[in-house]
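Every protein chain but one is kept in place in this view of the complex.
Right after this comes chain A.
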Amino acid sequence: MASKSLHAIFTDDDILMQAVKALREKKYSIKEVFCPFPVHGLDKAMGLSHTRLAITSFLYGLVGLAVATWMMDFIMIEDWPQNIGGKPSFSYIENMPAFVPIMFEMTVFFAAHLMVITFYMRSKLWPFKKSENPDVRTTDDKFLMEISVNENNVQAIAEVLHENGASEIKLIDNK
């Protein structure tokens, strides 16, 4: 038997939040919510775990710093330790101040770009990706909630949604 979902449309973020809370109180799990803009507190209300993207960014930054340090130490100190304008090239630390700008820039470069790429990969976003919002109005001003249902609870969930201000409720076959 194909599984099914209820799609409920809400016209306002406040109504959506009430409905999310009501469903969570009754222990129904919400499959997905599509919003036109970030509704603050929605992830908490839905019980989504916090994203770890900031942590990845920190680690990428460390990688960038290491790459910059290794690159400049190899090129300036190990490979061709030349005298350029009287700058000391005997050890990395002696000429370190001149390397700070690039160490800094590469830290930022790695932290920013690799985190953004991680975000695109985790959220599955790329140029030829097909959009997956079930209703085009969810990028304009409507909010859509998707809940997996079965024969026993479909009417109960629909009633909760209806009581909490869903303006349209539809039963959809899951693909």
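Side notes on the structure shown:
The rule is simple: a residue touches a chain if its C-beta (ideal position, glycine included) is under 8 Å from a C-beta of that chain, and two chains touch if they have at least 3 such contacts; residues count from 1.
Rule of thumb we're sticking to: contacts and distances are computed from a predicted model.
Entry comment: the absent subunit's protein name, as recorded by UniProt, is "Polysulfide reductase NrfD", drawn from "Electron transfer flavoprotein subunit beta", "Polysulfide reductase NrfD", "Sulfur relay protein, TusE/DsrC/DsvC family" or "Phenylacetate-CoA oxygenase subunit PaaC". Mapped onto chain A, the footprint of the missing chain covers residues 1-2, 4, 6, 10-15, 17, 32-40, 42-43, 46, 48, 50-51, 53-54, 57, 71-72, 75-76, 79-80, 84-85, 87, 95, 98-99, 101-102, 104-106, 108-109, 111-113, 115-116, 119-120, 122-133, 136-141, 149, 151, 154-155, 158-159, 162, 165-169, 171, 173.
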